[in-house]
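Only a single protein chain was left out; the remaining protein chains are all shown in position.
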Amino acid sequence: MLQQVEEKRIGLSYVRPDGTLTDEGRAVWRRIDDEKKMLFYRWMTMARLFDRRSIILQRQGRIGTFAPLEGQEAAQVGSAMALSKEDWIFPTYREHGVQMVLGMPLNLILLYWMGRVEGWRPPELLRLLPPSVPIATQLPHAAGAAWASKLRGERSVAVAYFGDGATSEGDFHEACNFAGVFRLPVIFFCQNNGYAISVPFSRQSATPTVAEKAAAYAFPGIRVDGNDVLAVYEAMVRAIERARNGEGPTLIEAVTYRHGAHTTADDPARYRSEEEAREWVQRRDPLKRYRALLRSEGLLTEAEEREWEEECRRRIDRAVKEAEAEKAAPPTHMFDHVFATPVASLQRQRREWEGDGRA
Amino acid sequence: MLQQVEEKRIGLSYVRPDGTLTDEGRAVWRRIDDEKKMLFYRWMTMARLFDRRSIILQRQGRIGTFAPLEGQEAAQVGSAMALSKEDWIFPTYREHGVQMVLGMPLNLILLYWMGRVEGWRPPELLRLLPPSVPIATQLPHAAGAAWASKLRGERSVAVAYFGDGATSEGDFHEACNFAGVFRLPVIFFCQNNGYAISVPFSRQSATPTVAEKAAAYAFPGIRVDGNDVLAVYEAMVRAIERARNGEGPTLIEAVTYRHGAHTTADDPARYRSEEEAREWVQRRDPLKRYRALLRSEGLLTEAEEREWEEECRRRIDRAVKEAEAEKAAPPTHMFDHVFATPVASLQRQRREWEGDGRA
Amino acid sequence: MPERTMVQAINDALSVALEKDPRVVVMGEDVGKNGGVFRVTEGLWHRFGDDRVIDTPLSESGIIGTAIGLAVGGMLPVAEIQFMGFIYPAFEQVVSHAARFRTRTQGTFPLPLVIRAPYGGGIRAPELHSDSTEALFVHTPGLKVVAPSTPYDAKGLLLASIQDPDPVIFLEPMKVYRTHRQEVPEGWYEVPIGRARKVREGEDVTILAWGAMVPVAEKTADAWAKDGVSCEVIDLRSLYPIDEDAIIESVKKTGRAVIVHEAPRTGGLGGELTALINERAFLWLEAPVTRVTGYDVPVPYFALEDAFRPDVRRVSEAVRQVINF
Partner (left out) sequence: MPERTMVQAINDALSVALEKDPRVVVMGEDVGKNGGVFRVTEGLWHRFGDDRVIDTPLSESGIIGTAIGLAVGGMLPVAEIQFMGFIYPAFEQVVSHAARFRTRTQGTFPLPLVIRAPYGGGIRAPELHSDSTEALFVHTPGLKVVAPSTPYDAKGLLLASIQDPDPVIFLEPMKVYRTHRQEVPEGWYEVPIGRARKVREGEDVTILAWGAMVPVAEKTADAWAKDGVSCEVIDLRSLYPIDEDAIIESVKKTGRAVIVHEAPRTGGLGGELTALINERAFLWLEAPVTRVTGYDVPVPYFALEDAFRPDVRRVSEAVRQVINF
């Protein structure tokens, strides 16, 4: 179902599922330097290997419930690669691909999934917010941060990442509405992977696409092949340009698919057909497709591939070690960041905790 | 501003501001029987006179803060006249025109504005809900009632009344989304009077119309001249037909204007220009326009007009007397309808109240 | 009688209700085809179909808002909010409408609506999945609030809630969803809303708890029993209305009360219960009523949640305090 709709309405598509370039794609390809071309590949690979490793760590009980992204690498890496350090990013729980591209160390990402907030502290100057767990609630934040940028006369834009399910929440609407009314430099980046846990997009929305919803807010909505890293990157570049030029918000719908479960606690076999999943995993895989392109363009050899994968594994190994070696914060840590200056009753509660013979 | 936008995009318009019929309007006019034609006039007149009287009552301290509708009579009467007893109606605080057409006695409407909930009890079998005070929150209720009707295989439709300001709330979006996804027999009837208290529609929405927002939910949105009772009626008839035929929801935007203040506590001179108000009051008045049509069609004489106005005044006088004579509910009434069966602690609180030497 | 976990007992209650009354609809995110993220609604969609067990959009205000409309229109909706921590987007619909419809219309439009939500911590869930904000709803006149701690009570209270003509917030302690099995009768039975359950008779101190704190209270009672201190454990079950008489009777007997809840202390139900005891059993009190609660901090990420949630150690310490006062 999803695939057909998708092919009919895709706005941007540069790299075909078989890894060949469309004519438009060829033009875009020429404008991109080789380093960036390689980084697309490298980060997508890193994201995938990190993701697979995380699932294993979860099975081993070394991290908690985990939300895998496999299949969505192009959407995440392509969009994140278009951003600058000055931009504000508001991700969800599924954006470790975005996080790592933007400079979030792998060990910190892992600490988050270990339930350890003390490990979560974005590196200095990174304008990357923690994952928003309640769906769609980060969209108004992005609009607000964009607004601040506009009021302060800064160049920065803000991006909210979210899924197809998020479009049903009131906050999606209220954020888009503010963005439209105040022409804010914000990008609403939706990874439409066809499902919100088990609920298919057709039960989420009467419109067949997310992109067309932008019409209600008088700004452009664009639907791209979310498994085509080049198309995603280009869509994002254009949206950022619009935003920086004061032309206001853009809604981007990246059509994609998660190969695996919603989280490690989920069983997709309950609600998705095997054929559907097979089609996406085998024929539309974003990484395979891009690797094929690089190969045919002579930018990547099998040896280089293997080498990079090895490097990824080494880095991930190191990150796991670092995360696991990270000294656990003492439980009293929970009292430390509620307010800038601790209030008396909380200090009393803290002493009470300590007095319980535990400190 | 508003007027220009309006004229450009109005979908349905039958009676011109000067009271003449457009060609399309003539065709519709022929299909409507004389009784209904007279009822349009009668209810619009009644609504206006009731409204004016209420403002006086408020000034005299006999009712509380009041939200006048003058200027919106065509939108309210035209839409309400299309409804049947079996339909579910979810109004706001400004819908006394709708309420009276649907059978709500005037004295009960007044009691509401006297702050007396005990007077508010819709007459038996009237599927008319109390005014929803929190903006937009009644839209999901209408969707739900329509859903119930659909699930039960009934013919009834549900209508939510709301203003232009309501379109900015998340509940507008969530209700429309449910309605679209489940193809519910619901009509979202927006009176766009250009302002939400002081905030103009241009600060409320980046789209110039409300109607076009329906595109986000894959059902039709239609923009009508809300001061043209015939156009409003016809739009509503069509929407109801669609709904009853299982074709799903419709969003109707009736473009109108409130002649007076947002409520008796408001001063519109702070945010609206005199010219704008004059244009609407003098040239676009829904009642004047329709009266002119009836006159030119030979359906109404000056004497009949005066007679009906007198009759309205008599009925309103009677309603005021009845409302003021209505025995005040005892304060303990507040304990009576919290739960079907009173809970022990509330009974204790009730006894406490009585024991305070007041009962 | 079959032995059931709480998840199974709730599933059974829903199935019994769907069968008995065609007006009952089960609705929420992932409750249909997927059978719920905790499998609470497992099998219901297959059995009762798409019009009775409804997968909704991801839209809490839409879920509760349309459920209100469904109830007005003659249905008996049982709406699931996937986790209590996600009920806040629907807060407006719950407090401004669900709670006030009957009063507003003086009974003309009552609102038979059940809102189910898994709640509380202890399962190492992500942020916001472990909230325990029952006090917000208890402070909202017009709502009933229940929180069973056993499979038997879960089924009986859920059926009573569905039967109730007023809106009920039905809280399901995730931590005990599957921890123990209990004999649960087949078919329809009700556990009345508003009645506490005496879990254990005791003489020296009353421990008040609900949800996942009940087993903690029980274990504390076990521990103290070895030292010759006898704790009376009361499972409130119903948080509004509160079974004041049961509480007061017990405290008049023991003269001492310890209240245990997961929610942060300030503004939690512990304060309300303390006030009730203070008002109705003042002269019987031999020690200050003592609260063992979550701290006044956002529920910490799960690596620290054990430090946040009351445990046997903390409850025991409170018992020691009131005994030695």
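The first chain written gets the first letter, and so on, giving A, B and C; residue counts start at 1 in each chain.
Note that a contact is a pair of C-beta atoms (placed from the backbone, for glycine too) under 8 Å apart; a residue touches a chain by one contact, two chains touch by 3 or more.
Keep in mind that this is a model prediction, so the values were computed, not measured.
Per the touch definition above, the residue from C:108, C:163, C:230 or C:274 contacting the chain not shown is C:274. Residue B:133 is the one among B:27, B:56, B:133 or B:340 that touches the chain not shown. Remark: the omitted chain is touched by one listed residue; of A:178, A:233 or A:280 this is A:178. Residues of subunit C that touch the chain left out of the display are 61, 85, 88-89, 91-92, 95-96, 99-100, 103-104, 127-128, 133, 135-136, 138-142, 240, 242, 263-264, 266-275, 278-279, 282, 285, 287-291, 295-298, 300. Although one chain is hidden here, its contacts on subunit A can still be listed: residues 88, 117-118, 120-122, 129-130, 134, 137, 139-149, 151-152, 158, 170-171, 174-175, 177-178, 181, 334, 336-340, 343-346. Considering the complete assembly, subunit B touches the hidden chain via residues 64-65, 93, 114-117, 133-137, 165-166, 168-171, 196-199, 203-205, 265-266, 270-271, 328-329, 331-335, 338, 345-346, 349-350, 353, 356-357.
Here is the rule we go by: only the chains that are shown with their structure count from here on.
Put simply, the chain farthest from subunit B by mean CA position is A. One inter-chain figure worth recording: subunit B and subunit C are separated by 41 Å, centre to centre, where each centre is the mean of the chain's CA atoms. Subunit A and subunit B have CA centres that are 45 Å apart.
Centre-to-centre separation of subunit A and subunit C, using mean CA positions: 36 Å. Within subunit A, the positions touching two or more other chains are listed as 168-171, 203-205.
Of all residues in subunit C, those that touch two or more other chains are 56-57, 59, 61-62, 89.
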